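To start, the structure under review is shown below, and the notes come after it.
Missing here: one protein chain of the complex. Every other protein chain is in place.
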Amino acid sequence: MEAFQQSYSSKTLIWPKSRSWALAGVVGSGNLEVLIEPNPASPEEVAYSVETSIPDFKDSWLAALNDFASHYAIGGSKITIHDQGAAPVVIKMRLRQALDLLVSNTQ
Amino acid sequence: MNTSDLLQQFFGASASRLTITDKLLTGYASVDGAEVCVLGTVDGTYINDSGALHLAAQVIDCVKTRPGIPIVMLVDSAGQEPNRTAEMLGLPVYFGHLLTCLEVARQSGHKLVTVATGKAIAGAFICYGMFADAIYALDSASVGLMPVEAMSAVTKIPVATLEELSKSLPALEFGAAPFALLGGVKEVWPVDAGLESKLSAAIAEATTEDTRAQLGKERGGRPQAYDVQQRVLAESAR
Partner (left out) sequence: MSQTPYHELKARERIAAIADAGSFNEIIPPPERVMSMYLPKLGIPVAFDDGLAIGSATIGGKRVYLAAQAGQFVGGSVGEVHSAKLVGLLKAAARDKIPCVLLIESGGVRLHEGSSGEIGIAEAIRAIFACRSVGATTIAVIGSDIGAYGGMGILSACCDCRIMTEHGRLGISGPIVIEKWMGKEAYDSSDRALVWKTSGGKTRYILGDVETLVNDSTSAVKQGIISVLTKSAKPDLPLAETQQAKLQARLDQFGKMTDPDEIWMASGVTDVTTATLDEAEDFIKAFTRKTS
């Protein structure tokens, strides 16, 4: 297992009134779960926390996480990830899904 | 200790009234002079659909003919033998039926007390023994989910790792003593004289409240279970 934290600047996320968190994905082989929660103390940053069962891919992770932070407004949030070997495309998909779930109007 | 000696330890001379058919134990005996119904398994046998029906029939007979007497369940079973036909015929439903019969007995006022005397492994234990009001084990009993070698084979975690971890996580250790730390059994009894009076006291003290999670917390074997259960109850009440 490998664990690391990293923050990146990001445009501030307008937190929806109806939700205080969103979860996407499931921990399973080749998959991950992503939890997004408020972090109002740092409105211009997203704080990532990653736990992964596949070590030695930190650089690849950080690139993906930084990329997501630069393309989407997620400042003022913290994102926690439990990963079991997801490919970068799946990581991006789950991050996007978590954000969609957060801001969408459906449950 | 062989089966016959063991039954004498619990039931004295009245043990001779019990029947063993295909390693399934049924009948009526007495504990410290009070009549009890007895059912269970011996010699580490497998329990399957017809076995479950055989034991269920004893429970039904007890409810019909012996109002309010305690039911003593002895467990010495290796579990279910993996079998395609048994699965096809619905083995889980046979086990569910045995449990339902035991619940009928409970609701009709019969106390349910279990003693694990030999093998008490996973499904063999869950399908009747672990349903009792109070559960005990002899210190020689093989109680638990599965021996560490089997756990290692399935999870691919080395035996040495599991053994090391079991020092701080008794849930991973196989045996009556760690099972008691988890609250799974109330007490572990040494196999010596006095089993009949211990059983008699166990019957007297038994209540329908399931206190295993609390025990597991007090003894440290299951530090999370009780608090999580209580938290769910509290949050759902709001």
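Labels A and B are assigned to the chains in the order they are written; within every chain, residues are numbered from 1.
Going forward, contacts are C-beta pairs under 8 Å (C-beta built on N, C-alpha and C of every residue); 3 or more make two chains touch, one makes a residue touch a chain.
Here the structure is a predicted model, which is why all the values come from computation and not from measurement.
Across B:Ile60, B:Val159 or B:Ala204, the single residue that touches the chain missing here is B:Ile60. Listed residues B:Gly68, B:Pro92, B:Gly194 or B:Gly220: the one in touch with the omitted chain is B:Pro92.
Interface note: of B:Ser4, B:Thr19 or B:Asn83, the residue touching the hidden chain in the full complex is B:Asn83.
Subunit B meets the missing chain through residues 49-50, 53, 56-57, 59-60, 63-64, 80-97, 99-101, 103-104, 106-108, 122-123, 125-127, 130-131, 143-146, 151, 154-155, 157, 161, 165-166, 169, 171-174, 178-179, 182-184, 210, 212-213, 216, 221-233, 235-237.
Interface residues of subunit A facing the missing partner chain: 1, 20-21, 23, 26-29, 31, 33, 35, 37, 51-53, 80, 82-84, 106-107.
Quick note on the criterion: only the chains that are shown with their structure count from here on.
In this assembly, the C-alpha centroid of subunit A lies 46 Å from the C-alpha centroid of subunit B.
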